[in-house]
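Only one protein chain is missing from this complex, and each of the others stays in its spot.
Now for chain A:
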Amino acid sequence: MGRPGFVLEVDERTPALLVNEGEAARLERFPLGTRVIYPPDSLPGIRDVGGAIRQALLHPHGEDPLPALLRPGMRLTIVFDDISLPLPQMRAPDMRQRIIEQVLEMAAAAGVDDVELLAANALHRRMTAAELKRTVGDRVFRSFFPGHLNNHDAEDRANLTEVGTTRHGEVVEINRRAAESDLIVYVNITLTGMSGGAKSVAVGLASYRSLRHHHNVHTLRHSRSFNDPPQSAMHHSYDRMAAVLAGHVRVFTVESTVNGDSYPPQVGFMNKREWEWSPADQASYLAFRKLNAMAPAKMRRQMWQRSHAPYGITGVHAGAPAEVHPHTLANVHRQQLTEIDGQSDIGVWGLPFICPYNVNSIMNPILVMSLGLGYFFNLYRNKPIVRQGGVGIFYHPMPEEFHPVHHPSYIDFYESVLSRTKDPALIEEKYEEQFATDPWYTHLYRTSHAYHGVHPLYMWYWGAHALQHLGDVIFVGAERGTASRLGFRTASTLGDALEMARETVGSSPSITYHHSPPLALADVR
């Protein structure tokens, strides 16, 4: 058992602390008294992962052992999390590959031959063949691609089916093949509290018709936070939908959790507390700074995108989704939960190079917004680390860059919607329908590798709670024009940002730096 998470109070002896800023990182000296949230030490990974998987499949929670569910002539659909998990990508072999291989072995042993593999990509871009191969492994890929290994298509009307409606009137519409299967085996990797559980099938295989019931401004403003399912209106909706699904299709879920080793050993300092850096860490930080600064932009992006995490697996649990997920969440909390007393006036976050939607792609400004004000701001339980009306300071260069294939509707959203309004509710009311039903975006989503037309709006809603909660948002080191298009202010240094924050929070604010990596879930008391 490693050390638990803790909150550092910056004093004279505190060295400069590591802050992520997109495809770079810097050492920043924080004002005395700043509180810094560190997660527990990275948990040791399970040594015999294969054995643990086997154990989970044979001794599931609230469900018969998997072999008992398999019989000849059945329709089996294996659904797996898409490329948005985990982040950064996992070093091969991917956990999904390991699980799927065992599930397929059991299916083969049971004489199941109607097997379909589906990526639960919902409105995300289709995974490319290479990405599918990396996720499921060479053997599975060669056996099933392209006939029986595919992406879910949320716009293929013929291959969607309305399973039912929740008591709140929420339409549950998912992939027809999965819905009509005798068994869905869902293969998940959970990184934060928001993933897994009821979300897996209800969201991953859904269509826009179904998703709009929980992916909207109202729900997101009432999900406090969406990383804490009991307090998340979004997860309440997922739960209702999962209950409807449970009446129609049997889901056997396999969830796994990872530890905090999100960067390879060459940049091991990323996973360590700064005052514990060895001379070798110091040297490798310096070398990293230099190399990173010298590398041409494209090469730098490649370097980051290809830094695959040597995650350790902290747990594998299988069975009925509702029974499995508490175990998964407990594992996530074991790795990430850190208690902190009270909110502060200012919260500081360093945003990394990656978010769920720019794997092998470009982190565009809208994704920066959703990463900062969505994902990172919501890494809390009980209360945000910043008080209502406080200031959020984020680090990211926010270049005005977009991936033309992956994010076409983002470009249009940025150019023609954000130039008019930044109000999530207004955007939802005026533009959602148009972006969601646009035939060209739909065409690109289905035939190319584009995120669905409505996706940039969802990303904007993702930050709706933070936009409502924060009194001001300042980006350190961001491109001024881009940040202002998004409605944010920019500062070139932390000092300037703090100076600007005075207008909102007065002259002696309390400051909390939500340190990452590794990820910490702040339990604010």
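Descriptive notes on the structure:
Criterion: a contact is a pair of C-beta atoms (placed from the backbone, for glycine too) under 8 Å apart; a residue touches a chain by one contact, two chains touch by 3 or more; residues count from 1.
The working rule: contacts and distances are computed from a predicted model.
For the chain that does not appear here, its UniProt entry gives the protein name "HAD-superfamily subfamily IB hydrolase, TIGR01490", which is one of "Amino acid/amide ABC transporter membrane protein 2 (HAAT family)", "HAD-superfamily subfamily IB hydrolase, TIGR01490", "1-acyl-sn-glycerol-3-phosphate acyltransferases" or "Assimilatory nitrate reductase (NADH) beta subunit".
Note that of A:142, A:430 or A:525, the residue touching the chain absent from this view is A:142. Interface note: of A:266, A:448, A:468 or A:484, the residue touching the hidden chain in the full complex is A:448. Note that of A:325, A:383, A:403 or A:515, the residue touching the chain absent from this view is A:403.
The omitted chain makes contact with chain A at the following residues, 128-130, 132-133, 141-142, 145-146, 298, 400-405, 408, 411-412, 415-416, 438-440, 443-444, 447-450.
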